[in-house]
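One protein chain omitted, others in place.
A and B label the chains in the order they appear, each numbered from 1.
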Amino acid sequence: MSPDILDGSMDIWFGPQHVSAHGWATKLTLVGDYIVECDPNAGYFHRSAEKVLEFKNFRQGPLVLERMCMLEAFLAEYPYVAAVEKIAELEIPERAKVMRTIMMEMSRIHSIQFWWGQFNAELGFFTMALWPWVDREYSLDVFEELTGSRHTVSFSTPGGVKYDFTEKVMTQLNRAIDRFEDRLVKFKDMQLGSPTFRARTENIGLYDVKQGLKWGLSGPPIKACGVPMDLRKDDPDPNLAYDMVDFDVPITENPEHPGQSDAFDRMEQRFAEAETAVSIIKQLIPQIPEGDIVDPKARGKANRLPEGEAYARVEGTRGITSVWLKTEEKGQTAYRAKIRGPCIASYYALKDLVPGSKFADFIVIFGSLDPYPGWWDR
Amino acid sequence: MGFFSVLGDCFQILKHTFRQVFKRPFTYFYPFEDRIYPERTRGRHIHVRENCTACAQCVRICPVVAIRMDKEDKMYEKDCALYFDYTRCIFCGLCVQACRFEALFHTPVVDLSEGDRDDLIYGPDKIETLDRDPLKWRGRRFR
Partner (left out) sequence: MIGGVMLQFDFFAWLAGIPDWILGVLKWIYGIFSYVFHWIFNVFTWIWTTIFIPKNFMFLFRAVIFPGLIFVVMALIWAVWFTRKLWGRIQDRRGPLHMGKYGGLQLFADAIKLIGKETIIPDKAKRWMFRFLPGLLLVIVLLPFAFIPWDTVSAVDGGWAISDLNVSLVLAFAFLTAVPVIALLAGWVSGSKYTLIGGFRAANNQFAAEIPMIISTIGCAFLARSLSIFDISMAQSSLWFAILLPINLATFLVAAIASVGVFPFDAPVADSEIIFGWRTEYTGIYFTLTYFAEFAEQMLYSALIVALFLGGPNGLPFLPGPVNFIIKFLITFFFFVLVSSSFQRLRQDQIVYFCWKYLLPLAVLNVIVIMFAVVYLPGLMLPLLGVG
């Protein structure tokens, strides 16, 4: 950037008090209507979760993780639980595996529904912001019927799950899925068919696979480039039931710019993700085996863990979510826990992605990557 | 993407929104109407003193130190008084799972708001019963 261009520049804090900046602040340098520099600042949402984990025992730990991102609580608490299970060498009952998988996919649907609303609100279209949130209510009803809480579910525990499926939960689950599938047609009309939406998102925030991998993106932002990079297929977790279902990794390939993705592709990718999640749940519901939901010895084993370290990861809604855990001999709490949220990559990707675009497009690029401040400030 | 197909897309969207105008809204009149909460709802607790053995498992497992117990305050043979601090409680449900004597339960009562902070610390008188003063607003009773 030559200095003479920056002479007439204006610094704007897209800051902590901005209405659409909920817990983050980004410094933008504008020349005219164009952004020439973007400086993402993390730290406005810091809750020191990693330190808190060192003081919580292994049954309390998942509570901290699910508060990292309440929109995908089932997915967020899983890596910690899986890491504890790896260290303690716990066996998971078959029923618990399937139940976890179903609820994780349900959580993914819920998160995507919330993101649609949020993204459309950022695009100034509150009708489509509130329609997916109606379906989100049905997803939340499932969570509430199953666990008794809508957001902070506290479902997984080392060795299994806490709450069992009942008839009523299954009814709610089927209702939420069916209703969501019905409404998807309308959403596609309103979203992908909308000329204003195409105008706002096509060729906005364009990057290719190479850049995306350099920034460390994962999940939908990289799958939208046409790369089938998905932990559900690439590294299937033996404690989850993804081997019981038949699904393809959802990818989006745009013939206009192969190997690249813009904001529109990312929206299309979210539709594909939601449809895949629905099909996985539909295949898993008839296959739920009978049996225990939690290993009866797990409660004793998880009280004190042997010395060891474990790394567990899961394909979250926003990308790869992982936890690394180190314990000491007979440790009641973790010696050190490291959380790697997916959004730290997509937030700092803005630094290279945003310059050159218009000021009005900043929030579109930001929103299309689906960042959640809890994941980068930990 | 011709001009007329874009126009058609616009009218498709207008059709969807126009139809929505005449549908029944999804929301309800919250303070006056309330939905039925599921059985498992993790609302405020209820403490059954007859079954309590003062084993303090609930106090031990609580991740936010919201429970305090007073072993001097005995009503039955080996029970204790529990104080719940609902300014701290995160409704995780661990205390209810930790209780092996069926002495502590969640109830589907979730509207706990009070005018005073101190009212949110539920002493033994409040935590053992579900009765509470009804709240009235503009002549209509809710809660």
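Heads up, the rule we're going with is that contacts are C-beta pairs under 8 Å (C-beta built on N, C-alpha and C of every residue); 3 or more make two chains touch, one makes a residue touch a chain.
For clarity, every value in this text was computed on a predicted model and none was experimentally measured.
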{"item": "Shown chains touched by the chain that is not drawn here", "value": "A, B"}
{"item": "Which of A:Glu144, A:Glu315 or A:Asp361 contacts the chain that the document leaves out", "value": "A:Asp361"}
{"item": "Hidden partner chain, touching residue among A:Asp39, A:Glu94, A:Glu122 or A:Glu181", "value": "A:Glu122"}
{"item": "Listed residues A:Trp24, A:Phe58, A:Trp131 or A:Tyr372, member touching the removed chain", "value": "A:Trp131"}
{"item": "Residues from chain A at the interface with the omitted partner, ascending", "value": "10, 12, 18-20, 33, 120-131, 134, 194-197, 199-200, 358-363"}
{"item": "Residues in chain B touching the chain absent from view", "value": "3, 10, 13-14, 17-18, 20-21, 23, 25-27, 29"}
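Rule of thumb we're sticking to: only the chains that are shown with their structure count from here on.
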{"item": "Centre-to-centre distance between chain B and chain A (centres being mean Cα positions), rounded to whole Å", "value": "26"}
{"item": "Residues on chain A engaged by chain B in the complex (per definition of touch)", "value": "56, 59-60, 63, 127, 134, 137, 144-149, 152, 154, 162-163, 168, 186, 189-190, 193-195"}
{"item": "In the complex with chain A, residue positions of chain B that touch it", "value": "6, 9-10, 12-13, 16-17, 20, 26, 37-38, 40-42, 61, 63, 90-94, 97, 106"}
